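The structure's right below; bear with me while I get my questions together.
Removed: one protein chain of the complex. Kept in place: all other protein chains.
Order as written gives the chain letters A and B; numbering starts at 1 within each chain.
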Amino acid sequence: MSNMTEVKIIFTGTMGAGKTTAINAISEIKTISTEAVATDETAQRKETTTVGMDYGEVTVDEGLVLRLYGTPGQRRFRHMWEILAKGALGFVILVDNARPAPLEDLSIYLDNFKNHIAASAAVIGVTRTDVSAQPDIDAYYQYLAEREEMHPVMTVDVRRREDVLMLLDSLLLSREFE
Amino acid sequence: MNISDGASPVEKLKAAQEKQQVEKALQRLLDMCAGATGALVATADGFVVARVFKQDIAEKSLAAITSSVMSLAEALVNETGQGPCQNLIVEGQEGHVVSLRINHTRVLTAMATRNTRLGMLLSAAKVCAEQLASTLGEK
Partner (left out) sequence: MNQPILSKEAIALMLRMRFLIKNEFGELLSFQTQEAAAKFCEYGFRSSQPALRELAQLLSSLISAPVSEAPRPRESSILELLASDLIEQPVRLVFTRIPAFVIDKPRRRCLLNFSFEELLEELRPLGTVDPGLTRLEPISLGELAELEKKAISASLPGLMWLCGLQFSQGQLLPKPRSFPAFGLSRWPDFGTLPHAAQHLKMATFLMRKTASLDGLTAGTGATKNEAVAFLNACFLCGWLKRVEGVAPPAPAAPKSGLRGVIGRIRVRLGMSG
């Protein structure tokens, strides 16, 4: 075990955007989840919400494991954000495009993980564009430009494994070419 | 049940009723265990239902952390094959904290000074949780 390399990837972003779903889509082990029955407006869309963390794994080869951590989405669980973020290779930020102000939602995570992202990388996955097509990807890039930040922004459906892998790949490539 | 501002009048009334019942039960807990400094009931997804504290505390974050650690403790016992989780005990230098589940959607956290016997705190908390489980039901 001693020469085992472990790489940590964080899935964070808006509540209900699909962090738990994304990790389930690619994990090779049965994921560890900490779902609780939702009692707030989340309940109108889905029964449960993450209150601790999600955890999944992909074994790359005998010496390398990819650890996937999902944070809770809701702000009152900020205490978990900081605990989980340490030492991550990069951040997958998922944004639910069908909420009233997706760009403001995005800013919460960009602001909160600012220092971590500056030291690693981030990719933004825009989900539920089938429910709401606006804001479009141009608006996201415009918004990032105003913040003087640049991260890949991609339309995804995290229920599809290949979409989640695409997000991971762009994160890995961002680190490779930094 | 919705405790946020968007709740309907019926939901608000129910929440107020529950808050009263829970406050009474929490007060009994504090009375039963002399060293207890406070107790709180949160929803499993981290909102405050009611609290009784001898000093000021940041109740909102305490409720959210309660739901996080409770869920992590449950994941821990499940992963290690020791489940289901009955309670969570944390011993700090200045005092003890115990958390237990009341039912599917409610969690109790209670704390006491370090001189208090841990067993006292735990049994008072268990009694309180059982009482609340029967008043509130298995939701």
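FYI, a residue touches a chain if its C-beta (ideal position, glycine included) is under 8 Å from a C-beta of that chain, and two chains touch if they have at least 3 such contacts.
Remember, it's a predicted structure, so these values are computed and weren't measured experimentally.
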item: Neighbouring shown chains of the undisplayed chain, as defined at the top; value: A
item: Contact partner of the left-out chain, one of A:I29, A:V60 or A:V131; value: A:V60
item: Per the touch definition above, residue among A:T42, A:N112 or A:S174 touching the missing chain; value: A:S174
item: Those residues of subunit A which, in the complete complex, touch the missing chain; value: 5, 7, 58, 60-61, 64, 66, 125-126, 137, 141, 150, 152-156, 163, 165-166, 168-170, 172-178
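One rule holds in what follows: only the chains that are shown with their structure count from here on.
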item: Length of the line joining the C-alpha centres of subunit A and subunit B, rounded to whole Å; value: 30
item: In the complex with subunit B, residue positions of subunit A that touch it; value: 32-43, 49, 51-53, 72, 74, 76-77, 79-80
item: In the complex, subunit B residues that touch subunit A; value: 1-4, 6, 43-47, 60-61, 63-65, 67-69, 71-72, 74-75, 79, 104-105
